[in-house]
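Every protein chain except one is present and positioned as in the full complex.
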């Protein structure tokens, strides 16, 4: 840093930039610019009292009035709030043909109908407004690029203006990403405010399901045992019951992740076209499939680990040895049952394979991996392997249930895993229907753009599909 | 989307683009362009009967004849099949100096000697042909960028033409990646057709090995027990045998992943130069090392999980308690054997360390991680840590075998794990040979460009190596 600064300091072509606003962001930006070998001049409403300014390379001028500042530099950073934009109109002559970098963010979304940058462009039509740097934190500006602070997204209508800003960003050590014309500004301004928007719904679903099923199993296993047999099973909550809840939630969410695709298929079949929009609820559902799947994977992981710790549990060890002891005392000899061995082993085995496939799906949905795939490869994994995963996990649960399906229920409440089987079973049946040759054929044609209504256009349909 | 569309709609500088072909892709593209604030005009062979066109922002003209369309816009998307290119020649005058975006794909690879885009450029030399958008799915165009549909690869001979297309792609929300001159078109046209080409061979190997070893262990454990002792062991297939197959396949494939490197080393030593090409089989082998390694990692993962579920298996629990019971009944007392404890513990321990290293190799081969590494770091991990992994896993297996190597074989068939040890042992020996100071020195010199034949050039060799 230091050395670099001094280097570009000695260099002749050291550029002068202007910053309006001496707030936190303005200062951090100035500091960083100085360290990267720019000369910086601040514009402030109170030139003689705008507090300490960065002293990085001793080459910063005392903050001066906006007019003077604006005239000096060809590139001006606006580090001020939208409310203070109005006074800029008075500077219109000085800002003619300058590049105005709008770094502003709003306290919350949709506060204004129009993006700050667009409003700014309206105010000063003569200037080239570029929206940039607003997705960075002041912290990142002081300490350089780090994990979530590598890219500087920018947008604007002037190509040269954008180029100029991109060069500054690059010199500061960030990667500049052009997001197109100024109409993308709103998007950029909303970005720093978002907190996992597309994860909300799936998380609510997950939490809701978990709570529901947890209560159900507690009633069925703990309360029932307490009321009917006066036994205190409460200790089972921590592991045994948790390990009933996790797989159930996981399986349900996994099928929730593939259900919308099947529904969409049937809707398209019914309508005979793919060009009419789906109902909103379906659209929103389809957009959060990935999140649904990843959360389901998380629960599946918990299920696996919880299962693997079973044998080190005090309760299990106690029961096993008690079992052995009683056999001795009562002089019983239990015989080895091959069927049970087959069943249990194969249900472990299938569970493991299902989980491994699931893990594979998760890995391929990592941005860097999916970017490296062609969409044919991606859809192959996510759809073909995805349904295989659903199938394995469902089979795993059926094998777990086995003869349990026939046993009488406690308090008319079927075991929880039976409830978890409804959705995936339905999903698999529907999917099989769609795979029937006749159905599949017409669906494929529809997805290739064919429409039941128009006939004469058929010839051009198979194009590029 | 909506708002943005309307915004750019109100904007004056709304560009007009032309699309030839009203097929699925053409329509989806048109829709997306409209939503992103372009005006779109279609060119069709049947202007008055080309079916429903997207009505996104009500600003689409009725599809008109190609001539008319071509004259209106400076940028033309060709969403038609290669077979229909010929008629374009009639449009040569109208297409002079226009940017032609070729989005076509072929039904299968190597259908034509020449890439579609290159053939197009030959047909209309006056136009600037740019290959782009062909790697996207129509679905991605309708629903915006998603996992495997973020990048728009483009190539062409004219820089401005490429720039223009890149801007459109950016405005549609995709990331434009320049792949160089039009000679890269063939590559781009093959991309959407590929389905894990570099994974084929490794997968075949994996499947073949799995089948082979599975049959072997079934014969040795199940059939043998059935024939010789009339015992039905079949239930062991699901877990016990699977857990014999996985580690073996994993170890063999791991050594297959490092063997070619060693072979290459010996070839270079023998030839005394690194500038002559390796035999094709070796080249192909070296190119799929990464895939071999990742598949091996997958099998290692399965091995781990299958091992961890051992204690919850019915069969195992039964055996253990039966064991205890018999001790009581026959009043035996088994003494604790420290050697066994040492051996088993250390072979678990080494197995775990080996697996962890293996996992580390897998993580560093994620695109985003390996891109962040300098090649010195990458080769350090992949080679140094890689061989350490091989060593650990091999040692793990030897410790597992222990005294078993001396026991008599059933039906002259050695236990499967012995077979798995051949390849890694050979690999380790060869690698050690290459690490002998004298050998290592000359190999290093060769890899730095030195050649046994020429002497006078020696001085310039150590440059930049």
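Letters A and B name the chains as they come in the text, with residue numbers starting at 1 for each one.
The definition used in the following text is that a contact is a pair of C-beta atoms (placed from the backbone, for glycine too) under 8 Å apart; a residue touches a chain by one contact, two chains touch by 3 or more.
Small disclaimer: the values here were computed from a predicted structure and weren't measured.
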item	value
Touch with the omitted chain, as defined above, among A:17, A:79 or A:361	A:79
Touch with the omitted chain, as defined above, among A:305, A:422 or A:436	A:305
Residue in contact with the excluded chain [from A:67, A:232 or A:283]	A:232
Selected residue (touches chain absent from view) among A:242, A:385 or A:419	A:242
Contact set of subunit B toward the excluded chain (per top definition)	118, 157, 177-181, 183-184, 186-187, 275, 290, 304, 307-308, 310-311, 320, 323-324, 327-328, 333-334, 336, 338, 340-342, 344-346, 348-349, 352, 355-356, 359-360, 365-380, 448-449, 451, 453-454, 456-457, 460-465
Contact footprint on subunit A, counting only the chain that is left out	3-4, 7-8, 11, 13, 21-27, 37, 44-46, 49-52, 54, 79-81, 103-105, 135-138, 140, 147-151, 167, 170-171, 173, 175, 191-196, 232, 234-236, 238-239, 242, 298, 301-302, 305-306, 308-309, 311-315, 317-318, 321, 324-325, 328-329, 366-369, 371
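Quick note on the criterion: only the chains that are shown with their structure count from here on.
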item	value
Gap in Å, rounded to a whole number, between the CA centres of subunit B and subunit A	24
